[in-house]
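Removed: one protein chain of the complex. Kept in place: all other protein chains.
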Amino acid sequence: MLESILSYGLAVGAVYALIGITYNVMFSASRVFSFTAGMLGMLGGVLGALFIDKLGMNAILGFVLVLACGALLGVVTEILTVRPVLKSIEQHLYVLSTLAFALMVQQVTAIEWGTDAQPFPALIPIDPDSILAIIDQKFWLPLLACIVTIVGLEFLYRRTLIGRAFLAIAEDSYAARALGLPETGLRMASFALAGVIGAMAGFTGAQMLLAYFGNQPILSFYGFVPVALGGMGSNRGAVIGGLALGVFQQAANFLVGGIFAAVAVFAVFIVVLLLRPEGLAGAATARRV
Amino acid sequence: MSIKRRTVLTGSAAGVVSLTSSLAAPAIAQSDPIRVGYLPALTGPSSSTGVGITRGTELAVDVINKSGGINGRKLEMIVRDTQSDPTKAVNAVAELTQRQKVAAIWGPLNSGEALAATPLIARDKVPMLHPCWVDSLIDVKKYPMAFRMAPTNTQVGKGANHYVFNVLKLKKVAVVSDTTGYGTSSANTYVPMLKAMGAEVVYTNHVDAANPDLKPELLRMQSAGAQAIMPWSVNAGFLSRILNTRGAMGWDVPVVGQTTLGSGQTKALLDKPENWNKVYSNNFRNCCYVNGKLPPRAAEYVERLKKDKIEFADTLLWWVALGWDGAMMMAETLKAAGPKNTDMVAYWNNKVKGWPGIYGTVTWTPEEHNGFPDEDVVMCEVNSLKDGAFNIAPGYSS
Partner (left out) sequence: MTDIAATAPVRTSWLGRLEGKLSWILLGLVGLALPLLDDSYIGVIAQRAYIYWVLSAGLNLVVGYAGQIAIGWVSMLTLGAYTTAALAAGRVGPEWHPYLALAAGGLMGAVFGVIVGLPALRLRTFYFAMTTLAFSTIVTQVALAWKDVTGGGVGTPGPVFPWPFEPGWGFYYFCFILAALATWVTANIGSSRYGRALVAIRDAEVAAEASGIVKARLFTLIFLLAGALGGVAGGLFASLQSYITPEAFTFEMSVLFFIAILIGGRGSILGPALATIILTALPEFAAPLVQWSTFLYAALLLAIVLLVPGGIADMLDFKNRRPLTLHREIVPRTELLSRVLDRTDGRRAIVLRDISLHFGGVRAIDGLDLEIRSGEVHGLIGPNGSGKTTTLNVISGYYTPKTGTLQLDGADLPFDQPQVRANRRIARTFQTPRLVGAASVLENVMIGGTVHGHASFTEAMLSLPRHKRDERVLREAAMQALATVGLESLAEVRADRLQHSELRFMEIARALMLRPAFLMLDEPAAGLSAEEIRRLGDLIKAISREGVGVLLVEHHADLIFDICDRVTVLNLGKMLAAGTPNEIRSHREVVSAYLGA
């Protein structure tokens, strides 16, 4: 029983963590929280099922195409919904523009793809007798994706020039621009990267969550919880928060049942935010006069 | 085909019919079509039922009008898509009863919309036929003009419970539902019924359908000693997870429950086809194969469908049959009693005895507007789907 809670909890938690990182990558580059994070996760599953199951591509090609679509959507998000409202960021119009864009994409998916959950293929052909099959790939794939992402991001941010430029923008975009960094280009690159991470979350998690348009609001919310708890912009916080949320949710499902598990998660979210608006790990921000 | 999505605005400003007055037959020339409102959910979630039923209704209206209509007048179905949204249904009822002045209404097809629509249709005194299962939708005192063409939830549950307890002779049962309105209310109704029969309900829970992991649920059912699982949900994803988890655990327990267990979407989500073995869903005796053959009325109907090249293998026979029956009942009543509301209701109350529908045999009385016989609710083997119909489950006397 414990093994079941842990395997599912960690796998789902890894998907939440990746969506949380998607939020963070976009936030670092633009100071914007975007409702498109859940949308990317939803599309990762739907597009994957479309490419591999419906169009008959092989898994690797399908995966690469899904990531490319994610990157493209990231760039479109930046150009269409973020850049035009950045100059008046204090009005928070990005909340509306990204919500509108995410809703539009979700509706098109619902109409073109259908409103029923559809299956997602097993990606890696594994001999059921081999040692790899002890744990189902649908459990370890999201975890693997999460580990790869976090290691990759660490490498990018610490070891590469472009990664340092990302960090500089995140720290102080005004100063970064003054130093001659191409702020707009870096922001677009960040959104493309976020698109890749979000789509990967949905793709690797889709054997569990299925290819379903209704995953969007669920991922938008459950992916945001780790960001809110772990502190905005903190990827480590998002991973810890995401995994903890996944396990908590599964344990609550198991112990108190469906309805109350959902209420418990939402209530904990609200209460924690009220007590510590900056998140459990975050620091209070300074004033803005 | 005289189904219109919406007719143009018909002037009613000159009329003196007030909102609550009864709707008599509109004073129009004898050759004008007789209008009947129809409220399916054709788009949005859970629209596959509506699409299937509509196919039967359209066919019936076509056949009726080709063979002379209603005593020389055409039958016109005015369709409004409710989109599974009660607010849309409320608007549509107002349009159909007040502006279109329909003689009667067929539908809504989903309980969620019917719960909101029924009191309003009753208030406007328009005769109403519907196939929704929720028990409270039929109430001779509150809704004297509403009649049901289908079984009630209680009958559906009774059918499943009967199969588990009396036919399969299993005493320890696990009941599980999703957290939707339909799921919770069904499970909450059926558990006491099972207990009353003498069965032992060893496990019961409402589970969030979005929850990807049902293994804890099934493990607890197993450790509680369940001999049968009875899931109540219309969510194919949820049901397929139960079946897949059962398969992965290698647990050979029968699953008995809602019709969606046998839907194509559930099938598509199965990890392997064997997971569909030993799964029995609700169905209706008239639309099931017994020893490889459909009952005579249904067999004749299928012949007709094939002759008219009506596609139904991609949907379910009982949906198409139900749509056909609804329109046919309307046509027959209008032929015999005319379009006046009280006449139609009188006909339904007094003249419908053992009406031989394709979907079911209907009998109404002034005291009982639920017309579907208990014994017509049966279980079927879901893995036997062929041409939109299933084999009746093993154990029934034929």
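We call the chains A and B, going by the order they appear; numbering starts again at 1 in every chain.
Rule of thumb we're sticking to: a contact is a pair of C-beta atoms (placed from the backbone, for glycine too) under 8 Å apart; a residue touches a chain by one contact, two chains touch by 3 or more.
Predicted model, so just to flag it, every value in this text is computed and none were measured.
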| query | Thinking of the whole complex, not just what is shown, which of A:107, A:160 or A:184 touches the missing chain? | reply | A:107
| note | Missing-chain contact among A:81, A:149, A:215 or A:250 belongs to A:81
| query | Hey, which of A:75, A:93 or A:247 is the one touching the hidden chain? | reply | A:93
| request: Give the residue, chosen from B:116, B:167, B:193 or B:219, that touches the chain omitted from the document. | output: B:116
| For chain B, which residues reach the chain that was dropped from this view? | 5-6, 12-13, 15-20, 43-44, 81, 83, 85-88, 90-91, 94-95, 98-99, 112, 115-116, 118-120, 123, 134, 136, 179-185, 188, 206
| task | Write the list of chain A residues that the hidden chain touches. | result | 33, 80-81, 84-85, 91-93, 95-97, 99-101, 103-104, 107-108, 111, 217, 221, 224, 228, 259-260, 262-263, 266-267, 269-270, 273-274, 277, 286-289
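Note that in this section only the chains that are shown with their structure count from here on.
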| remark: Distance in whole angstrom between the CA centres of chain A and chain B is 40
| request: Give every residue of chain B touching chain A within the complex, in rising order. | output: 44-45, 47, 178-179, 205-208, 210-213, 215-216, 219, 236-237, 265, 268-269
| task | Please give the residue numbers of chain A that touch chain B in the complex, ascending. | result | 1, 4-5, 8, 12, 115-119, 208-210, 212, 214-215, 218, 250, 253-254, 257-259, 261-262
